[in-house]
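Notes to accompany the following structure.
One chain of protein is taken out of this complex; the other chains stay put.
The letters A, B, C, D and E name the chains in turn, as written, and every chain counts its residues from 1.
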Amino acid sequence: MTYLAKSPWIVHYDGSSCNGCDIEVLAALTPIYDVERFGIVNTGNPKHADIFLVTGSVNEKNREIVKNTYDQMPEPKVVVAIGICAATGGIFRECYNVMGGIDKVIPVDVYVPGCAARPESIIDGVVQALGILEAKRKAMNENPGAAKKPAGDAR
Amino acid sequence: MGFFEMTKTALKTVLSRPVTILYPYQPAKKTGLTRGHVVQDGSKCISCSICVKKCPSQAILLNKEAKTWQIDRFRCVVCNSCVDTCPTKCLSMDTQYTAPASKQGVEVFTITYVKPPKPEKKEEPKE
Amino acid sequence: MTKQIIVPFGPQHPVLPEPIHLDLVLEDERVVDAIPSIGYIHRGFEKLVEKREFTEYVYIAERTCGICSFIHGATYCQGIEQIMKIEVPERADYLRTIWSEYSRLHSHLLWLGCFADSFGFENLFMAAWRIRERILDVFEQTTGGRVIQGSCKIGGVRRDIANDKLSGMSRDLDSIRKEIGELTTVFLNDDTVRHRTRNIGVLSRDDAYHLGAVGPTARGSGVAIDLRKTGYGAYDRLNVPVITDSCGDCYSRCYVRCKELFTSIDLIQQAITEIPDGPIDVKVTGAPNGEYFMRAEQPRGELVHYLKGNGTKFLVRSRIRTPTLTNIPPLVKMLQGCELADVPVIVLSIDPCISCTER
Amino acid sequence: MKQEQSIIPIDVGQLIGSVEQCRNEGYRLAQIGCTKVGDNDFEVNYSFDKDYVLKNLRITVTAETEVPSITGMYWGAFVYENEMHDLFGIQVKGINIDFKGTFIQTAIKYPFGVSISKGEKP
Amino acid sequence: MIPEPWTPFVNAIIYLLLAPVVGGLVAGIDRKVTARMQGRVGPPLLQPFYDVGKLFEKENLVVTTTQNFYVLSYLVFMAVSGALFFSGGDMLLVIFAFTLSHIFLVLGAYASYSPYSHVGAERELIQIIAYEPMIIITAVGMYMVTKSFYVGTIVQSPIPIVLYLPGVFIGYLIVLTIKLRKSPFDLSTSHHAHQELVKGVTTDFAGPNLGKLEIAHWYEYVFLLGVVYLFFAWNPILAIAAIIIAYFLEILIDNTTSRVKWQMTLRSAWLVAGTLGIINLGVLYYLRMVVVP
Partner (left out) sequence: MQIVQLLIYLILFPLIAAVFLLFAKKGFERGWIVKLSALGIGAVSLWLLVAGFDKGLITYSVSGRIFDLAMLIIELVIAAYLLWLGLRHKKYSVVILVLIQAALLIWFEASFGHTIVELPNNLFFDQFSIIMALIIGIIGSLICVYALGYMETYHEHHKDIADRRGMFFFVLFVFLSAMFGLVFSNNLMWILFFWEITTFCSFILIGYSQTEEATNNAFLALAMNMLGGVAFVAALIYIATLDPSGRLLELGALLSSGYAIAIVPAVLICFAGLTKAAQMPFSSWLVGAMVAPTPVSALLHSSTMVKAGVYIIVRFAPVLSGTTEGMMIAMVGGVTFLLTSCMAISQSNAKKVLAYSTIANLGLIVACAGVGTYNLMWVAILLIIFHAIAKSLLFLCVGTVEHRIGSRDIEDMGGLIERMPKLAIMMFIGMAGMFLAPFGMIISKWAAIEAFIQAPFGLIFIIILAFGGSATLFFWSKWMGKIISVMRHQENVEHSIRQEKWVVLWILTGLVVIVALIFPLISSALIEPFIMQIYGHTTRLSEANITIMLLMMGLLIIMPFSMLFQSKTPKIAPPYMGGMTTVGDMKYIGSAGVSRNLVLSNYYLRNYFGEERLFMPGTLACWGLILIAFIMVAGVIL
């Protein structure tokens, strides 16, 4: 295990969620759940983050934001979709303004189901993401060029 | 006058035990009512399709030919609607939430209930 | 050459758990212009009434928002009940009221936390949310859901709460009241908090009224609007005091919410002592035909569910006018001439709920 | 318990006058909302509240009708009027803060104006 | 024993090697105590080290490559000023080197031309001008008591400095709050991100650059606490206790106040700290003849 897995910093973006999942993400930071136990810090800034937590689905207006936020994260990075809205669009899937889950815009590594996803569930999801993060770091070190490809268009 | 109104609380807190639940080392908070995930008992399902119709997020797919009842956990909002409306009470709500996954998929239950099927109108489930 | 700084504030921004965007134009740190932009969460689920039967739409109405989820569900149900002329059993009315007030408790505590966070008082944020978890526990014990309760349905409620559980809750509230007491003292008396809230984002009584402010935003400016006074649910049988304050600044809005925490506790305890035994739902047949503007008091203020049915299982229109939508014009007014550091404080002081605002 | 409310249908032409009267009588604007009632017909409800009594002025318009803005009387009405425009395609003239269709950006234009049949995903 | 002329160098090298360790530990303890004050368990003690280790594993994401230069300079000069301090150098020189390093941080933020970094940089500058006078006053106060600007001399002075400089000490504690980026003065960047500026000055630093910033902060912590030590230098045990108490106080203040605005920061630093310091020095100046041996 490297440092990466001991210090996952997150950035959270609320796509078009109903808040239910958002407040559960926030709740996970608060004393009862205290994800800082795992070194998790909610940085609020994509440039500092390793894990991108997205709640809610993507729509016309926020897809660019989601993409942009993702692009501003340094490699290696993983995306965790929180709640079924973020996974598939959930109950709002059929709304005219919902494009679907966030995997429509950026690659998702872990889906955390639930409506709303419970804080415990979110913790599980993040822990699962750590393994993927680690794998990505290995891949990046072995093949420095490859990992950068997907976000290379940021300039 | 209040400078450092919080001091007392902060000092008190620092001296008492943290309220944190050490999940995953300690079990998650749960109650008997907690809505975790829907389970189906294939031996009781009469394939009536009510659950399919009553599901607000269309997470259930019933295939009468294949005799399968499948649920998309990444669509289900755990609202309990199907459980409430299922006439045979073959659906129930488990208190354990669905585990996170890297891939989406549906969970398939086989319907083992045997009874001459009655003619029904075809419901076209989404996607 | 103008000496202006343009800060694109949000939509991805840590003090805004919900995405809105403000084009802030600053001179030094003074905000000379703040143009809001919303629409990042717009899903358009009002149109789902055309695809979901009115009975299933409850689940969607509940997911208007994860914070006053319950009140949305209840308001929708009451609107339909009004159109369909359904009398719900009294116990259901009381239960709805109890859950509504718990929602208010949870929402206000959540808000207090976020508000503390907006002026950088992390410990206070944690303290508020620590208490809030106890409210959520009650939700989970009585409805099975922490944030989305799903316990309302047309014609009543889906779950009863046993009487001994109710009295347990009432007792529990006594200790919660004590904790909240400690918490609110800090909000109302601490000098550094007052420094950040006093005379910030002042909204005059007149502006508050005519710009359409509702809820604590209006009450903080001395406008006594509280829809609970219309007596829906069991409120006509309970004693609902309307808390107001006159300064119209962030402090006043905070003051109103702090005091409302206590009135909510009182209301719940009162409801628990008065709640009659009996059935919790009635059977619903037929379909709504007609229209109704159902209004209810959410933690953030007046909520309007306009429902129109044409006798089929599918409604013609559900229009949800949420408190935040109508609190946005006052917000725009408040932001003019404030400081950059005040922006999050002022924005949060109306307790914005973008999710239901945009539907 | 039923909340008091009334619906008063008026003409588009009377709108400004009636709204002004509401303002003078001390009503506050509670909401403006639209409903699609025909292929190209929309009801617009202007709801005003005073002492918990809701008074609704209702105009019926088509997408082509130019509805005058009431932001002159109620400054905050711009949120609703922009919404009317963005979701229903109703033309509102003279909004004080006109977002010109960017208030709520939608994947399809005027989602409530066009008819989407059930089950079909736009 | 190390021969006399070499002690400054040895001290400097010890500082350069150990300060990050000590600073990181202090940061870890800080986070732990803060968490406990909030009723949480908090991160492991070594979390700051994990964080920095992690940051160096990340990609070097920049807005402009010049950022690398500024960050490195910030780190180097921060280390240099601390090393000067611990090798017993001239306090004023230490302060100037310290300022220089901060200017590099500010420039790094400016370089990115990002709104949040920019406003953060402006605020950081305001903070610098808020605390700098007090730090100079501190140095001058020490001089007035010990007749030397040299840390090496001050630390060996048998005089209980803090008794002569109570006002200066309190003033220093106030600006220490600014320096440790603690509430109520965490204007330009803060440990928790929930503020209007996101991460302020550090917003556009990522990966290894952020790691270097973090290490620089550790150097800074040790240096700043070293100054606290000087006030109590006549009694090392007391001094250590004072450092612990002072730091605990800082954490407590952090946890019991909201963030104030820049005007307030400048005002409290200049007026409160300045007046306390100035009055203290004035009195001392007046009595100098009488009391100093």
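We take it that a residue touches a chain if its C-beta (ideal position, glycine included) is under 8 Å from a C-beta of that chain, and two chains touch if they have at least 3 such contacts.
No experiment lies behind these values; they were computed from the predicted model shown.
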*Which residue among A:46, A:83 or A:100 touches the omitted chain?*
A:46
*Who touches the missing chain here, E:19, E:41, E:84 or E:224?*
E:84
*Which listed residue, E:137, E:154, E:224 or E:243, touches the chain dropped from view?*
E:137
*Determine which one of E:19, E:35, E:52 or E:111 touches the chain that has been left out.*
E:111
*Identify the residues of subunit A touching the omitted chain, counting contacts across the whole complex.*
13, 45-47, 64-65, 67-69, 71-72, 74-75, 148, 151-152, 154-155
*Just the residue numbers, please: which parts of subunit E touch the chain that's not shown?*
59-66, 68-69, 72-73, 76-77, 80, 84, 89-90, 92-93, 96-97, 99-100, 103, 106-107, 109-118, 121-122, 125-126, 128-130, 132-133, 136-137, 140, 143-144, 149, 198, 203-204, 207-208, 263, 270, 274, 278, 281-282, 285
_Counting contacts across the full complex, list the positions on subunit C that touch the omitted chain._
1-13, 19, 21-23, 27-29, 35-37
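Heads up, the rule we're going with is that only the chains that are shown with their structure count from here on.
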*Within the chain touch network, how many edges lie on the shortest path between subunit B and subunit C?*
1
*Find the two chains joined by the most C-beta pairs in contact, please.*
A-C
*Tell me, please, which chain's centre (mean of its C-alpha atoms) is farthest from the centre of subunit C?*
E
*Farthest from subunit B by Cα centre, which chain is it? Let me know.*
E
*Interchain centroid distance [CA atoms averaged], subunit A/subunit C, Å*: 28
*Roughly how far is subunit B from subunit E, going centre to centre by Cα mean, in whole Å?*
52
*Name the residues of subunit D that each touch 2 or more other chains.*
105-106, 111, 116, 119
*Tell me, which residues of subunit A touch at least two other chains?*
30-32, 34, 37, 42-45, 59, 61, 91, 94, 96-97, 115, 118
*What residues on subunit B touch subunit E, complex-wise?*
4-7, 10-11, 13-14, 16, 18-20, 22
_Could you list, by residue number, the parts of subunit E that touch subunit A in their complex?_
31, 35, 38-44, 47, 49-54, 56-61, 192-194, 198-199, 202-207, 210
*Flag every residue of subunit E that touches subunit C in the complex, lowest number first.*
34, 37-40, 115-116, 118-119, 183-184, 186-187, 190, 192-196, 198, 255-262, 264
